[in-house]
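Of the protein chains in this complex, one is absent; all others appear in place.
Moving on, here comes subunit A:
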């Protein structure tokens, strides 16, 4: 399958005319036709003929020196504004919204010559960790279709896992890239806040939201990151710190000895034993790569969820205020239960008389978390931790218990308030053949280091190469 190849291999193949962009698009649609009805990854699929036409045009226009993403089919989480193409954030409130402009990330990808083939299913507005809180039906896990794909970027993760696209853009507010990456056995990067422009990203929690790549490998993520990172005059929270040559740097590890910190708090009560064992067994691999494992302590860990679930809903209650029923066609009653719950929580936390006790206190603890990460990262180069406390849950299981949805984010929700980057990548499987992910967290703007470590790890292991049974099936 051509789509098993890495982006660099695909680029080389296209350059040598071993295959065409049209071939790649055909293969994507073949997989989409096979699996979409089973998995429900797409909300909006670009018309096949239109995508093929575009691919043929790209094949005709191919010139040496084009971007590595040129001619490659990709998908966007439906939180990204796409000009003249329906953008819903998986909510019926925006069921008919066709934006008149393009998000910066989509503009950059279009400019690189990549081909957008669809907008992906997700938890509406990013509210959830399972891609069940969607008005377009739950996304199913290709490793076990009775289970959830993870979320909120479930659709993009499934698309990569089942080879419906070469790469995807997810959005991570408290684990929304990493959680489905872990549960679908792909690689996803939550970037440093400010590394990639948020312009045109339908906001969940503005001070947490990050735009990042989801792909088969760390190397692919590096290629995509190079294309989308950088300061944007349309986003005043995007950083002027220069981007790096993430791909070239994968092979140039300038650090003598990488120290990986393992915080004991993240491997304690509540963590599934199989996940714990799988991640601990990566230590050997890291050691064989010449890296050191050091136990560290992050005692604030328990306060992560409260901070996340006070500031996140506060910001979302504000960000969703514009869907007041006057514009965009649909009324507020179209908001789902989970979204209404978060709007109510946030409105409460920001109300007069409660602001100091909830929102403001949470912001203070957020500052403590920033210091906690600074302290931890002074003792090591990166921190290794689980992505999720459990393997993917059964569909419907989380919906009956709103609190357990929150718990799914327990390991991924502390990085967003701090702003640090984190790479999620495959680390093994449960005995039931369900994927297990791990995440490597680094200092602000350490994407290059994280991708390098991930790349080195993936050179030594083959978890990331494994595909769900579905894809091997003859059906």
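Everything that follows uses one rule, which is that a contact is a pair of C-beta atoms (placed from the backbone, for glycine too) under 8 Å apart; a residue touches a chain by one contact, two chains touch by 3 or more; residues count from 1.
Note that in this section contacts and distances are computed from a predicted model.
Engineer: Looking only at the UniProt record of the hidden chain, which name from "Sigma-70 family RNA polymerase sigma factor", "Phosphonate C-P lyase system protein PhnH", "Aspartyl/glutamyl-tRNA(Asn/Gln) amidotransferase subunit B" or "STAS domain-containing protein" is the right one?
Structural biologist: Going by UniProt, the chain not displayed is called "Aspartyl/glutamyl-tRNA(Asn/Gln) amidotransferase subunit B".
Engineer: From the list A:322, A:375 or A:433, which touches the chain that is not on show?
Structural biologist: If we include the chain that is not displayed, A:322 is the one touching it.
Engineer: Which is it among A:53, A:146 or A:237 that touches the chain not included here?
Structural biologist: Of these options, the touching residue for the absent chain is A:237.
Engineer: Where the complex has a chain not shown, which of A:8, A:206, A:285 or A:390 is the residue touching it?
Structural biologist: Among A:8, A:206, A:285 or A:390, only A:206 touches the chain that is not shown.
Engineer: Using the touch definition from the top, which of A:52, A:72 or A:89 touches the missing chain?
Structural biologist: Checking the options A:52, A:72 or A:89, the one contacting the hidden chain is A:89.
Engineer: Of the residues in subunit A, which ones touch the absent chain?
Structural biologist: Touching the chain left out of view, subunit A contributes residues 80-81, 87, 89, 94, 97, 99-101, 103, 198-203, 205-207, 233-237, 314-315, 317-318, 320-322, 324, 326-328, 347, 350-352, 355, 359.
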